[in-house]
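Note that one protein chain of the assembly has been removed; the remaining protein chains are unaltered in position.
Lettered A and B in written order, each chain numbered from 1.
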Amino acid sequence: MTELIQIIVNGMANGALYALIALGLTLIYGVMNLSNFAQGEFAMIGAFGTYYFMQMHMNYLMAMILSLIVAGLIGFVIHILAFHPLRKSEPLNMMLSSLGVSVLLVNLSQYLFSPNPKVVSNSFSEDSIQAFGVFLSQQRILIVIVSLILCGFTYWLLERSKFGRSVRAASLDPDTATLYGIPTNRIAFITFVFGVALTGIAGGLTAPIYNVYPTMGISLTLKAFVVVVLGGMGNIPGAIMGGFIVGLIESFSAGYVSTAFQDVIVFSALFLVLIIKPEGILSKVQGEKV
Amino acid sequence: MKRFKKMIFMMVSLLSILTVLLAGCSAPKGASESDSKKDSSGPLKVGLVTQLSGGGALYGNLMKQGAQLAVDQINEKGGVDGRKLKLLAEDDQANPSESVKVTQRMVSDENIDAWIGTLKSSDTITDIGITAKKDIPSFVPVAVADNVTDSGLNNVYRNVAKNSMQITEMVNYILKKQPHKKMAIIAENTDYGRNIVKIFSEQFEKGGRKITNKELYNVGQKDFNNQLTKIKASKPDSVLIAGLVAEGALIAKQAKQLGINQQLYSFGGFMGKQPMELGGSAVNNLIHTDYFVPTAKDEKTQSFVNDFNEKYGQIPDSYYSAATYDAVYLYADAVKKAGTSDPEKVNKVLHELKNEHTVMGDITFDKNGQAATRVWISQIQDGKQVGIYHAE
Partner (left out) sequence: MTKTRLFYTAITILCIVCSIASLYIQNLYLLRVFILAAITAILALSVNILVGYTGQISLGHAGFFGIGAYMVGILNVNYHISFWLCMVIAVLFSGLMGLILGLPTTKLKGHFLGIATLGFGVIVNGVLNNWMQVTGGPQGIRDIESPTLFTIPLEYGNFFLGFIVACLSLLVLVIYLLIKSPIGRAWSCLKQDEITAYVTGIHVYRYKLLAFTISGSIAGFAGSLFAGYMTFISPDTFDLNQSISIITTVILGGSGTIAGPLLGTALLAFLNEWLRNFDELRLVIYGIILVAVIVFIPEGIYPFFKNKVISIFSKRKKASQPNTSIEPHAGKDAVNE
C-alpha cells in the first residue's frame, strides 16, 4: 500500500515538472506554430544561470529570478535570429531551425562551462518530508507548488487578461488578428520569451535535484513533447493534465511492468492516444478548415 | 513516350552491365593496407579516440588531459630517442560509425603509431579491428568489458582490470566481510551495466545470497525515484549501483530522500572526489572498487598527481586520466626499448613487459594483452576516500 501511494506521489511530483516545461512549449506552439526542439535547452540555461548566480553568493530565489531573466533574454535574441525570419515559411523549417539552436546551445555551454556536472544546493533541497512511510523531498514539493502557481497564472493570463485575448486571437488566426489591429509579430515575440522563461524557471527548480550539465535539457524536451501532444497542442489545461498523466504512466510502468521499458511504454501510450483521439485528450473536436 | 521507355531500358541495362562488369574485371583488390610509408624521423603520433562532446564528454576530457600530460612530459625530456610525441585527440560522439571513421582516418591519413581509446567497450572492439590490420599498438585504458581482450588480437593492451576482475573482488569482499544477504541492483542500461548485473548476480547468488531487484535506467536519466521505489518495496539490506558517477551520485541522493538508508555499493565509477561533490552526504559510507588511489604513497603516483594538479589545477582522482597517462608512457617506453617504432617490434616488447611500474600498478600483459592491475575496495568516509580492503 505504501508502495502504491509512493508511486502515485512520485508520478504527481514529476508530472508537475513536466507540466511546467510543457506549458512553455505549448504556448509557443499555439502562437508560432513552432515545435521548439530547443525548449529543454532553456531549462539548461536556467539551471546554469541559477548555479552561477549562486556562486556569486546570491540566495536561491534571487538567483532563480535573475536566471529566468537571462533565459528570457537569450530567448529574445534567438527568436530574432533564428525564428522571426522564418515566420512565413513552412513549420518544418522552423522546427529544423530549433534543432540547430539546440545543437548550438548544448555545445556552446559545454565549451564555456565544461561537461562536468555542477551541484546547486539550497538550505532545504537535501531533506525530505515523510508521512506514513511515503517520502517526498522538499525541493520536489517546491517544484509542485511553483508549477501549479505558474500554470494557474498562465491560464489566468490567457483566459482573463487583454493580452491573453490577443494571444488567443493570434494563435487562432494570425491574419484575421492582424486585420483587427493585433500586433501578431509582437505577440509572437512576447509569447516566445514568456514560454522560454517559464522553462528557465523549471531549470532553476530542478537544478538542486538533477544537478546542472549541458545535456540536461534533451530528455526534458522529449518528455515535454509527449505531454503537449497528449494534452492537445496549444492547449493549456491539456498540457497541465498531460504532464500529470505522463508522470503517472511513467511511475506506474516502472513500478509494475519494467524500468527498462519505461520510455517504450510512455511512447506507446502516446501512440494509443493519437490513434483514438488525434487532437489530444482535452481538445474539442474541430472540423478541418477548408 | 516510347523513346522514353527505350531510354529507361537502356539505363537499366547499362547499370546491370556495370554490376557484371564489377564481377568480371579484376580491378585493384581494394586499397592496400601496407603501402603507406612511415616517416621514421618525424614525431611519433599517438591517436586518442574518445567522446569529447555530449554526455560522456565528462569522462573523455579526463582521458585527453591524462594523455596530454604524458605527451608533454615526455617531450620536455627530449622525446623518445630524439623523436617527439604528438597527441591527436578526436571526438567519436560515442557513435559506432563515427568511431570507426575517426579511427580509420587516424590509421590511414595520419599514420598514427599508437592508438588509445575509447569510453565504450563495443566501439573499442570495432576500432581495434581496424588498428589490428596494421598491427598498431592499441591501448584500452578505460573500457572494461571482458570481451575487449577476448578477440585474440596481438596488438591490444588493456592496462586496467577488466570488468569481471572488479566484480569478483567486490563479491569476494562482501561475502567475506559484510553481512548483507539481500541486495538490490540498479544498473545503467548499457553493456557495462548489463554485464555487471549478469556477472555480479551469478557470483553473488553462488555465494548463497540473494538479489532482490535488477532495475535499469538510461544514461542521461535524472530521476530515479521510480526505480528506487520499486527497490524499497522489496526491502533489501543493501543496494548496488552499477553505473558511472554522474547518474550514480543522483541515485544515492534520491535514495536517501526516499528513505533508503541501506548500505550502498558501487564500482570504479565512484573513484575520486567527484562522488562527494555531486552526491554530498548521500554517498557517505558507500563502498566501491578502486583502481587508482591518488593518495597512495607510491612515488610514481605522487609525481603524477602533483604534475596533473599543476597543469590543470585539480587532483586527478579517477582512473580515466591515470590509465590514459600510463598508456602513453607504456608506449613511449616500449619504443625506447625496441629502439624503433616498428609496430611488430614494439608489440613484442609490450608483450614481454614484466611488472612494469606505472601509476595504476605493476603491469604485465598476458597473451591477450590484459594486465592485472590492482583492485582495491574503498569506502567514502566523511568526504574522504579510504582504502579498506585489498585482496592479496
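Observations
Convention: a contact is a pair of C-beta atoms (placed from the backbone, for glycine too) under 8 Å apart; a residue touches a chain by one contact, two chains touch by 3 or more.
As the structure is a prediction and not an experimental result, all values here were calculated from the model.
For the chain left out of this panel, the touching residue among A:Met62, A:Ala82 or A:Val119 is A:Ala82. Listed residues A:Glu90, A:Asp127, A:Glu159 or A:Asp173: the one in touch with the omitted chain is A:Glu90.
The omitted chain makes contact with just one of the residues A:Leu150, A:Val226 or A:Val246: A:Val226.
Interface residues of chain B with the unshown chain, by the touch rule above, are 3, 7-8, 10-12, 14-15, 18-23, 27-33, 35, 52-53, 89-91, 94-97, 100-102, 104-105, 107-109, 122, 125-126, 189-191, 194, 216. Although one chain is not displayed, its contacts with chain A can still be listed: residues 29, 35, 81-82, 85-86, 89-93, 95-97, 99-108, 111, 222, 225-226, 229, 233, 258, 260-261, 263-264, 267-268, 270-271, 274-275, 278-279, 288, 290.
We take it that only the chains that are shown with their structure count from here on.
If you average the Cα atoms of chain A and of chain B, the two centres end up 36 Å apart. Chain A contributes residues 2-3, 6-7, 10, 13-14, 106-107, 110, 114-117, 119, 121, 126-128, 130, 133, 135, 137, 206, 209-211, 213, 215-216, 218-219, 250-251, 254-255, 259-260, 262-263 to its touches with chain B in the complex. Only residues 53-55, 57-58, 61, 189, 215-218, 220-223, 225-227, 229-230, 232-233, 246, 249-250, 253-254, 257-259, 274, 277-278, 280-282 of chain B touch chain A when the two sit together in their complex.
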